[in-house]
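Scroll down for the structure; my scribbles are underneath it.
One chain of protein is taken out of this complex; the other chains stay put.
The block that comes next holds subunit A.
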Amino acid sequence: VKDSMRGLAVFISDIRNCKSKEAEEKRINKELANIRSKFKGDKALDGYQKKKYVCKLLFIFLLGNDIDFGHMEAVNLLNSNKYTEKQIGYLFISVLISENNELMRLVQQNLKNDLASRNPVHVNLALECIANIGSKEMAEMFAPEIPKLLVMGDAGDTVKQSAALCLLKLFRTAPEMVPIGDWTSRVIHLLNDQHMGVVTAAVSLIEALVKRNPDDFKGCVSLSISRLARIVTSSYTDLQDYTYYFVPAPWLSVKLLRLLQNYPPPEDTTVRNRLAECLETILNKAVEPPKSKKVQHSNAKNAVLFEAISLIIHMDSDPSLLVRACSQLGQFLSNRETNLRYLALESMCLLATSEFSHDAVKRHQETVVTALKSERDVSVRQRAVDLLYAMCDRSNAEEIVGEMLTYLETADYSIRGELVLKIAILAEKYASDYTWYVDTILNLIRLAGDFVSEEVWYRVIQIVINREDVQAYAAKTVFEALEAPACHENMVKVGGYILGEFGNLIAGDARSSPSTQFQLLHGKFHLCSPPTRALLLSAYIKLVNLFPEIREDIIAVLESDANLRNSNVEIQQRASEYLSLARNSTQDVLATVLEEMPPFPERESSILAQLRKKKPAVEDAIRARGEKQQQRPASGAADGAAASAAPTAATPTSGGGGGVKLQGDIAGAESNTDSDLLGLDFGGSAPAAAAGGGGAGGGSVDLLSSILDVGVSSSSSSSAAPSAASGASAQRKTVVVGAGASGSIVGEENWHKFVCKNSGVLYENDILQVGVKCDYQQSSGRIVVYYGNKTPAPLAQFASVINLPDSSLTNQLGIQVKPVGDRVGASEQVNEVITVDCMAEFSACPLLNIRFVYSGVAQSITLKLPLTINKFMQSSEMDSATFFQHWKQLSQPEQECQKIFQAKFPMDAETTKTKILGFGFSLLSNIDSNPANFVGAGIVQTKSGNIGSLFRLEPNQQAQMYRLTVHSIKPGVSKRLCELLETQI
């Protein structure tokens, strides 16, 4: 190592010798002061000194301190003719200068010079810097140049490599800036390059391009396969330095195998066979004795193997390969390397979703169960749970659920919640005997009550309500469960609900007589939280109907001060209403109001939704397999989630008068959980609404309010649901859905402010601030939405959806969203990047729906996205003759739009000018004979063509009015521009 800086080494030693954090801080501050004074001092610093100080700053920064000076000196270093100084300058800039620093222009000039250098080392340095920063501006400036370096014959290999990855970076930043078309085929042919390093770099670029444009790059499939074939059949000596621990070119092999996962299996038989041979060779090598004992050898070899298996699973077409892959993974399950066991469990999960290999996976059940019991690393156990879940079907469900329940008792807290969901789903999905299902869920509550979410216990109630054959059993079992000295509150909830509905079915047994049932429930009452107490009150009133003989006992409870005067209004209200219902109603009225619940509408299990939220990919794959199986007549058996078994009591019970509260307890809370967000097909509205309607006579006044609540919240959430799934492929949480706005729109006033400007606050309430910053280039735009959490608590289940209220918008705008995480921490701000392509003129406005849970309450906010047609307009200058010529050309009645309106703001000429310019029009002087009038022009740019537009605005100061005339090639555009501008002046 040749060059070193003494001052830097001394400084680093000093820092290392500091005994305390304070001492270190002191030393750093001293150094910062020193450097600052050197930089500011009169004495000119030479390059070496500058380099040394810049390097020190870098070191200080890397220790975790903020650096706010030295940028200029670093940029100066770029001009140095000494390579080492230049290099440090670039390093500092790559690490420390933000994209929008004003020095960037200078940096880019330097980059340009170095790119043009004859010395490849300089060119590489520049390429690496561009790749490290990769800003949009850089994309604009360099993306058109770099392809030349990549495909030009005389550029050196190292330059080609850096150029490929540099271009990849710019493509990720701003795909529209990278011109692909002209050099597509030459880029594809880089796969044939003699230099393995060039191919290795180029494949990454090609994969990114393929994802964007698979058809144009189809040619890469056969080339990749031939390249792969050459690698896998080569002996490890052939590839010299590209062989890694006796494995030929593992990096390149993996990249090629990845690339192929973007396409379906090749159609051409020769090509397909060739690929199959490659994959077989890789599988064969897996069973050969290792060429080295080093872990590097086995890692590299298995990396290729796992990638090959991924491709086999992706193609899902060759049963023999799938089964071989499965047996290979099976061997890894008992390997002594934890990493391999982990990966084998993970890959097998996917194999379990293929109908060809599902049965082969099932053969390993015992090993997986052992893993669940004996693995020491929780993340491996987690994978075992996932795999058991994936391999579960009707034949092994009872066994697997049993194992999972056993594991639940000792499972890590971190995975209990998910485990509970999985058990609940499997039990429901594969129950042939519903007493088993009820037992399983009650066991869940017993073993891990805290982790049983609302969805789970709602579900067991829905199923019991819908299945007559299990009601008596459920009542008996839950009664027994409540007899335990201590039982979880969730058990009390389920118990209250079920005994309230079906207590009569077990009342014949002296051990569970009416009054025993009531006493048993009431014994838990005082230990429960208010919501549970409220639920129990509803259960009591239902018992009054079932068992008139205990009416007085219940009246005593309802009229006790503890309830009738409870500080919780919900309890108080229920107590007083139920009291008058119990006291004053005839048995007939009671029987009508408190009738048994009608069956719940059929729909997808909400717990499944809950799980899908956690593991979207696997869950979907598993579901897909389920559907496939159902389509095949052979597997016949109606798979059906339990509840989808035919509703037992099909008769709609007496106009649905029976929905007393209990139903509200379930449904009301349910719509709060937001489980519909992922676009589940929640057919009808929540059950209570269905049951509600009648409201029945008697004293059930409060029902109305609860039904209303439920009705409103559930309808707003279900309207967001349809078709969300279609957009969900790439983006997980943030999806763009077609049609169907949800909720009412807020913050319109602020939206108007964005017509003429591009950043500011779009919406703000006590919890959330939504800021927006946009920039537009021709027909594309980038909207960054900033969500700021104003509270000291996190916002959970955070998600945003873009709704297109008008279906035509789907063709007019191409919207892509880079989603935010599902949580906004306390006082944290996150941003979401929305990129928009204007395909054609549009006038409707996309909506942004934001949902989250704040301190347990689901919130939903719908805003108009500040995206209007004028954003894609570029002002256009022209002389008077041209203006009038265009004006005349565009004067068909539908091309002209004129409005006369009252001024909305003070009629100040300067302000108006600013607004017009902000709106996107130019201001042309010396055209209108009246200097008080404004005229100008603009071109709306869309992917389907440019739309020239002209305007004239005539103020009338006396009347405080304007006359606005817009001419445009497209009729809709003149109208929309007119409307928009009208609101601004």
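Methods note: a contact is a pair of C-beta atoms (placed from the backbone, for glycine too) under 8 Å apart; a residue touches a chain by one contact, two chains touch by 3 or more; residues count from 1.
Note that contacts and distances are computed from a predicted model.
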item	value
Chain not present in the shown complex, as UniProt names it (candidates "AP complex subunit sigma", "Pectinesterase inhibitor domain-containing protein", "Calcineurin B homologous protein 2" or "EDS1 EP domain-containing protein")	"AP complex subunit sigma"
Sole contact to the chain not displayed, among A:Ser204, A:Thr370, A:Asn568 or A:Thr914	A:Ser204
Among A:Asp241, A:Asp766 or A:Glu910, residue touching the chain not depicted	A:Asp241
Hidden-chain contact residue, picked from the options A:Leu91, A:Val210 or A:Ala582	A:Leu91
Contact residue for the chain not shown (choose from A:Ala143, A:Ala303 or A:Ala390)	A:Ala303
Touch criterion as defined above, residue of A:Ile97, A:Cys278 or A:Val380 at the omitted chain	A:Val380
Chain not shown, touching residues in subunit A	1-4, 6, 9, 12, 16, 48, 55, 58-59, 62-64, 66, 81-84, 87-88, 91, 95, 99, 121, 124, 128, 131-132, 134, 158, 161-162, 165-166, 168-169, 172, 196-197, 200-201, 204, 240-242, 244, 249-252, 254-255, 258, 296, 299-300, 302-303, 306-307, 338-339, 341-343, 376-377, 379-380, 617, 821
